[in-house]
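One protein chain is absent from this view; the other protein chains keep their places.
Labels run A and B following the written order; every chain starts at residue 1.
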Amino acid sequence: MFLTPETIAILILDCIFIVFAFFAFVISINIVKKWDLNSTSSLQYSLEKKAILAATIIKYIFVLKLPLFMFFVFTADKISGVITGAMCAAGVVNSVEFGLWLFVFKIINLFVFGFWIALHVKDMQDEKLSLTKLKFSIFLVAFLLLIIEIAYEISFFASLDVDKIVSCCGTLFSVASASSFSVIFMIPNNIIITIFYATFFLYLVSFFLKSELFFFFSNLVFFIVSIISLILFFCTYIYELPTHHCPFCFLQKEYHYVGYLLYVTLFIGTFSGISGSILSLLKPHHSKSYYKVSLFFNTLYTAIITAYPVVFYIKNGVWL
Amino acid sequence: MIRCKNISKIFNVNKPNELTALKEIDLKFKEGELVILKGASGSGKSTLLSLIAALSKPNVGEVIIDEKRISKMPDNFTSLFRRENVGFIFQKYNLIPTLSAYDNIILPLIPTNPNEKQLHKRIDELLKTFCIEDKKDVLVKNLSGGEQQRVAISRALINNPKIIIADEPTANLDAKLSLDFIEIIKSLKNDATTILIATHDPLFFDLDFVDKIVELKNGEVIDVSHS
Partner (left out) sequence: MKINHYLIGFAVSSLFRRGTKSLFVLFIFTALIFLLSSILFISNSIKEELNLTLDSLPQIIVQKLQAGRQTNIELKRVNKLLEFQGVQSAVPRIWGYYYFEKAGVNFSLVGIDAYDKQYKNSFANIVKNVNFDALEKTSSMVVGQGVKKALSENYYKNYFNFIKPDGDFIKVPIASTFSSKTSLESNDIILMPRSLVLEIFGMDKTKATDIVLSVANPEEIPTIAKKIKNLYPDTRVITKSDLKVSYQNIFDYKSGMFLALFVISAFTFFMIIYDKASGLSSEEKKEIGILKALGWKIDDILQEKFYEAFIISFVAFISAIILSLFFVYTLEAPILKEIFIGYSRLKPSFDLPFILDVQTIFLLFFLTIPLYLAAIIIPSWRVASMDADEVMR
């Protein structure tokens, strides 16, 4: 077990999350099975109250998970000083086989929990509580996702080995690596850039068409393409090194923590797009303001990420 | 319009101390009516009022107000309904004694995050109407019974309610203050507010502006008289 004050903090919070999420899980099962708003039984009455407890617990978990995600990256960065060969969080995450999965689940859960809360807010606006059954069914799945994430996290800290020599971002994110990434690295830069801006264009089209389903998919695709193009192309301009493809190093102080800005704008932009369009599909009278929020943040992200190569070209007169 | 549709309320269901507080009550009150609920203590007056205000739910039947089935609404929405439509005057005032008169009066509006200017205007109006302007910042526990009563009424009126519910409003007042209270009720009646008063104070029984007197006994309606 790798115990530092940071990992202990994360583990304590994991324990709290498990216990409380379990309460919410039990409540959810009861609601999914027995919810009937027309009934005046004391059971229904107590379920209505418990639904509020479950929602409060889920809000609590989500509100903490947001900063905790960054804290996790920060911690992994710090641990990289102790693990031989690791220079940033990428090396630490990669030092354990399922490190990448832990990360994927963390991101999925942020989206799922965030969406759940958006759904809850929507639900509470209508006195028929027509989304209650749906939202607690979704939580049943979210709970399992959370448990998987926490299980991965605990075994991650348990299997971190100080004596093991790991390879870091330099080899991890390159053509030579044997990881699942390597295939993607075969794609030439100009195709990557074309795909990225084409996706953004597609996204803009979906914004003006105002079709929920189209908007949902364009956001989802934009998120995935953004992450891939960031690793493959754009981050080399942040590091000003053609061979450095790490999605973590620019979270560090040397790059003015710009990674946090990039990830947060991308998250808000695509999250509001994705969750907003699902809510609109569920409830046709949903306010359309999420379109604007999503457009603003996704455009901001695109602007910042575009600025890096452009500024580099202006300064140096060449591309990397 | 307030419609009580065949409601029953039973406390401690399936327990040895089971108690039927209300039995198959069926009542209709029109908008702007002043209704007196009459009966000895324990006759079910307060229980009926709390069901109408959706403070608790009937075991059988339902309460419908302006086509809203308020007895079927979830807790958060019944609160919202009260905040927007109901003003309460309780028997023991139910003020928070350690807060000032002003702080007590704004209580119903706190969750709505009201506009400061409008709020001040409204409170000043109320304080003036009930002649307690100089008591604004005095802690409620330091006020006299009559002053507390006026603070409680101000609080009930702060949200411009459509329905005012009063539970034994004169039980703790002397004869003069009770008459003052009746004057206040009379003036409210002119604003087309529905007023429900549960009381066994005979002062209320032969007022000429009362629209309806409902008499309860052991949880059942035994008489409805129109004046």
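Rule of thumb we're sticking to: a residue touches a chain if its C-beta (ideal position, glycine included) is under 8 Å from a C-beta of that chain, and two chains touch if they have at least 3 such contacts.
Note that the structure is predicted; figures quoted are calculated from it, not measured.
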{"item": "Interface partners of the hidden chain - shown chains only, full complex considered", "value": "A, B"}
{"item": "Residue, one of A:53, A:104 or A:281, that touches the chain absent here", "value": "A:53"}
{"item": "Among B:7, B:53 or B:70, the residue in touch with the chain that has been omitted", "value": "B:53"}
{"item": "Identified contact with the non-displayed chain, of A:74, A:111 or A:214", "value": "A:74"}
{"item": "Residues from subunit A at the interface with the omitted partner, ascending", "value": "3-6, 8-10, 12-13, 16, 20, 23, 49, 52-53, 56-57, 60, 64, 67-68, 71, 74, 78, 124"}
{"item": "Interface with the undisplayed chain - residues on subunit B", "value": "46-47, 49-50, 53, 55-56, 75-76, 79-84, 86, 88, 90, 94-96, 98-99, 103, 106-111, 113-114, 155, 159, 167"}
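The working rule: only the chains that are shown with their structure count from here on.
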{"item": "Whole-Å gap separating subunit A and subunit B, where each centre is the average of the chain's CA atoms", "value": "51"}
{"item": "List of subunit B residues in touch with subunit A within their complex", "value": "13, 57-60, 62, 71-77"}
{"item": "Subunit B-facing residues of subunit A, complex", "value": "37-38, 40, 42, 45, 48-49, 52, 124, 127, 129"}
